[in-house]
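Dropping a structure here in structure tokens format, bear with me for questions.
In this view, the complex is presented without one of its protein chains, the others remaining in place.
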Amino acid sequence: MGKLFAVAVTVITLISAALFVTHTWWLPPDISVLGRGIDGQITETMVFTGALFVAAQLALALFVWQSSDGVATRVIRSFPGGATFMVVFACAIVSIELVSLVFVGTKVWSSIYLDAAPANALHIDVQAGQFAFYFRYAGPDGKFGVPHPELIDEGNSNFFGLDPKNDTAARDDIISASLVVPVNQPVLLTMHSKDVGHSLFIPELRLQQDFVPGLVIPVHFTATGITKTEVVCTQLCGLGHYNMRAYVEVLSRDDFAKWLVDQAGQ
Amino acid sequence: MQKTMAPPSAARTGVWVAIAAITMSFAAYSSAMVIRQGPVPEWQHFRLPSILYLNTFVLVISSVTLELARRRVGGPFDSLGRVDLSQADAVRRRIVWLYVTLALGLLFLGGQYLAWTQLSAQGVFLATSPSSSFFYVLTAVHALHLLGGLAALTYALRSLRSDDGPRPVNVLGAAALYWHFMAVLWVYLFVILALWV
Partner (left out) sequence: MDTVSASITEHAPAAAHHHTAPTGWIRKYVFSLDHKVIGKQYLGLGLLAVCTGMALSWVMRYHLAWPDKAVPLLGLIAPKFAAGGVITPEFYLQVMTMHGTIMVFFVLTTAPFAGFGNFILPIQLGAEDMAFPRFNMMSFWVTFVAFAVLVAAFFIPDGPALSGWTAYAPLSAVGKASGPGEGLGQTLWAVSIAIFCIGQLLGSLNFIATTLDLRTKGMTFMRMPYSTWAWFITAIIALIAFSVLLPACVMLILDRVAGTSFFIPAGLVVSDTLQPHSGGSPLLWQHLFWFFGHPEVYIAIVPSFGIVSTILPVVCRKPHLGPRVLIGCMLAIAGLSYMVWGHHMFLSGMSPTSATLFSVPTLIITIPSAIVTLLWLGTVYGSKLRLTTAALFCLAFISVFVTGGLSGFFLSQPSIDTYLHGTYFVVGHFHFVMGVAAMFGIFAGTYFWFPKIFGRMMNETLGKWHFALTFIGVYATFMPMHWLGLTGNVRRYSSFPSDYMHGSLPLHRFITFSALFLGGAQLIFLVNLIWSRFRGPIAPANPWEASSLEWDTTSPPPFDNFGGVHPVVYHGPNEFGVASPRGDYVMQTDPPAAAAAV
């Protein structure tokens, strides 16, 4: 039984490792400035943990294989180096990885969150609510209207609770059900939630951030490829959570400019 | 077949463990309060009812009377663990101070209730503002735990009156430890409420 177990562990390990290494199921290609750093982290971690995974499982399989022949006269053997070796090995391995992963990782993390958005970033206001995303552009006047929760009226498409009668800046705000951005242009999203917690996830941009009711949270990104993809909600928000999504369109600069003009005209 | 019950030291260990747990739970409440009270416009500071100062004094005094009860006489037991009848007076005196402690404890709880009525008369209720919510929750949860302390002291009283041997002294010691903790906890809560509510 022991040898059977050892074989099973080995087979499972090799199959799993192969499916990871061959990228049979893998991340979609990244089209963001952030993407390279994050993907690099993932690859490095995959190599490191993959090596440990294979080594540990094969060691287990080997030790079990060797120890399960049931020979009564076999003498037990202590692991060379004993517990001290284990402690030193574990500390060494983890410390090496700690240093490399955390140092590099911190740079990537800072570039996502701690660095401010570039001054020329296109500012888009995002609101999440049960169960849709709405995106607001400042319009030709370049100014956003002030949102008032008590004025929200979805039936009349006033998703943000704007007051165009009394608020001039609100009159030309563009509301879109899709996130449309120009390529190679930094974009700043200010995220707020209408009701409960939500989250925004755009896999190809390697971008994810929770919406927290009561807070306005800024994130920024730069898309590097023209595409149409999706943003989905990843924070459980109620029965419609599975269907809370929107399209993300990365357009060429010209196409984006055309789109803006179109929207402003409506 | 019989089982021997746990040694007397287990009661004190138990109380220390309970103190650790209760401390953590109040740490959770009070850290929540400290974090929330930042520059939030809805916080709405209000003045603590002045009776709270008196209540604090009463509770601290009750700790003193409890210590008087505990240490008054060095044990009314002879070397075989039997009640030393010549020390019956000492036992009686100890019991008196215990009654005083219980009365002060009840007085404290009454005073807390008065504080709540004073606040609600001013229109400050549980849900009025975050500050009032924390005030009511902290004082109510403390009062609930204090009730447990009263129950423990009552149990110690009964034990003193009917049990022999070292058991009543140990029960009283454990109950006293808990009671002193309740007093210290209240002083801490009073200070943070005074600072932030």
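Of note:
Letters A and B mark the chains as written, and numbering starts fresh at 1 in each.
In this section, contacts are C-beta pairs under 8 Å (C-beta built on N, C-alpha and C of every residue); 3 or more make two chains touch, one makes a residue touch a chain.
Because the structure is a prediction, the values reported are computed rather than measured.
In terms of the touch definition stated at the top, the absent chain reaches A, B within the entire complex.
Among A:21, A:94 or A:146, only A:94 touches the chain left out of the display. Checked against the full complex, the one of A:14, A:27, A:146 or A:257 touching the unshown chain is A:27. Along subunit B, the points of touch with the absent chain fall at residues 1-7, 9-10, 13-14, 17-18, 20-25, 27-29, 32, 35-36, 40, 42-43, 81, 126-127, 129-130, 133, 137, 141, 162-165, 167.
Looking at subunit A, the residues touching the absent chain are 1-2, 4-5, 8-9, 12, 16, 19-20, 24-28, 37-38, 41-42, 45-46, 48-49, 52-53, 56-57, 59-60, 63-64, 66-68, 70-72, 74, 76-79, 82-83, 86-87, 89-91, 93-94, 97-98, 101-102, 105-106, 108-110, 112-114, 129-130, 149-150, 152, 154, 161, 194-197, 199, 201, 203, 206-215, 217, 229-230, 232-243, 245.
Criterion: only the chains that are shown with their structure count from here on.
Inter-chain centre distance (subunit A to subunit B, centres taken as mean C-alpha positions): 50 Å.
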